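Excluded from the complex is one protein chain; the other protein chains are retained at their positions.
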Amino acid sequence: MKTIVLLTDFGNQDHFVGVMKGVIYSITPYVNIIDLCHEIPIGNITKAALVLKNSFKYFPKESVFVVVVDPGVGSDRKKLLIKTDKYYFVGPDNGVFSYTLENSKIIKIIELTNDKYWLKPISNTFHGRDIFSPIAAYIINGINIMNFGNEINSYKRLPFINPEFNKNEILGKIIDIDKFGNLISNISIDFLNKYLKVNKDKYLIEISNKIIYGIKDFYSEVKQGEPIVLVGSTGMLEVSIYMNNASIILDTKINDPIKIKTML
Amino acid sequence: MKTIVLLTDFGNQDHFVGVMKGVIYSITPYVNIIDLCHEIPIGNITKAALVLKNSFKYFPKESVFVVVVDPGVGSDRKKLLIKTDKYYFVGPDNGVFSYTLENSKIIKIIELTNDKYWLKPISNTFHGRDIFSPIAAYIINGINIMNFGNEINSYKRLPFINPEFNKNEILGKIIDIDKFGNLISNISIDFLNKYLKVNKDKYLIEISNKIIYGIKDFYSEVKQGEPIVLVGSTGMLEVSIYMNNASIILDTKINDPIKIKTML
Partner (left out) sequence: MKTIVLLTDFGNQDHFVGVMKGVIYSITPYVNIIDLCHEIPIGNITKAALVLKNSFKYFPKESVFVVVVDPGVGSDRKKLLIKTDKYYFVGPDNGVFSYTLENSKIIKIIELTNDKYWLKPISNTFHGRDIFSPIAAYIINGINIMNFGNEINSYKRLPFINPEFNKNEILGKIIDIDKFGNLISNISIDFLNKYLKVNKDKYLIEISNKIIYGIKDFYSEVKQGEPIVLVGSTGMLEVSIYMNNASIILDTKINDPIKIKTML
């Protein structure tokens, strides 16, 4: 049983996601369809790119990811299928795959041009239904992907703002805020260990004009309501308030800076 | 692998939808269950009827649709199974199927009366769990539908307000607003082509005291923040604001009028 994974900004109040599944099962009934997320803020390609990056490696080999966060739908933005050594990615060429592909081995990039595999009539506003879902289903059915269009050799990339290291200080920023209000930074534990490795309790973290002392291992090391910095489940440094919402309590937003120094 | 499709107003914060799936898989483990939508506004039969109408034809032949938007649960409203040439529809007789059945070939209408196929004890408040889910599962298992109750020959219909054509003007209304704030009218492209066919750029669309010029093909034909009229993915004329929420920006609600004229 193979797997198709759906990632969209369609929400759950309309027929959009259900219809995509109907299209898929109409073409290939024996497949597991997983909802990765449908609550991406409307048109927020960066958030979709982060969710995909944080997730894809946990899915079975040969999974097909269908990503439809697509404000340019119907325009001349390209429609892509990207095959890596482990997965297939289907969706618009707007950068949504770029964080994921940074650490993947790309085998082929196909621009989807052959409408033989599309649903007719093709709407101009719902390529998730008419193009991307059928393509995913036909991949599961084993159609040779060269039939879907023409091989090309590039895809759109999002800028990835890496943290900076300067004068014994790491300067990063908040790139995501999860449902719990945890503040996810762009500083990975690997970056930290490379540039500024000291004992965990010797770090000073500055965010929103507050200083937090030390990096901890798990939430309940601090008291309820206290701030804590730890390595989150995606390998990035995160700022949390135990049993509360750090984004609200610290009044911190996406793109706000975070600095890491060490004690003297 | 056959398909059961669920459409309810149960939301996702309680056990209701999960329990329906538990009941189904307890009776028939080899079936794909698809969530069409569970965020229908509470008791809003019209919205559920529209979601079903916009969706059903994309699902595999012989899919069983279980629709539970059922403010009359436990009263003497009938419980129905409607078999068309392609699908099965199970739910309360409150009009929720009517837009879908307008363009379907009905084979049989069964009033569900045989409690042999229901879950005991039968609650008065959750027929989705106790009656409609088991019936759907037994259909998948191949039970002859005549066992479920008595054949009848009518079902409740919702009024469908068609647009009017008068003095070279189409007068329609907004019948749905999707997650993106797009305003979906009751004017289909077929109706438009029949009564008022001109070049796409010769239409004048009046909504909420604003005039929009021309019908476009895709969102990004206009600039961010500008209004646009196009044929949506369900074949109806829709009013959008590119990269914004038309319902909010134009202050337009369901049932508000929309007029279409042509330029002199």
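Points to keep in mind about this one:
For reference, chains read A and B in written order, and residue numbers begin at 1 within each chain.
Throughout what follows, a contact is a pair of C-beta atoms (placed from the backbone, for glycine too) under 8 Å apart; a residue touches a chain by one contact, two chains touch by 3 or more.
Because the structure is predicted, anything quoted here is derived from the model rather than measured.
Across the entire complex, the residue among B:72, B:95, B:214 or B:235 in touch with the chain not shown is B:72. The chain that is not drawn here is touched, among residues A:178, A:206, A:226 or A:256, by A:178. Only one residue from B:13, B:209 or B:255 touches the chain missing from this view: B:13.
Panel shows chain B; residues 10-19, 21-23, 25-26, 29-30, 33, 42-43, 71-75, 123-126, 129-130 of it touch the chain omitted from the view.
For chain A, the residues touching the absent chain in the complete assembly are 1-3, 5, 7, 12, 32, 34-40, 51, 54-55, 58-61, 63, 178-180, 217-221, 230-233, 238, 243.
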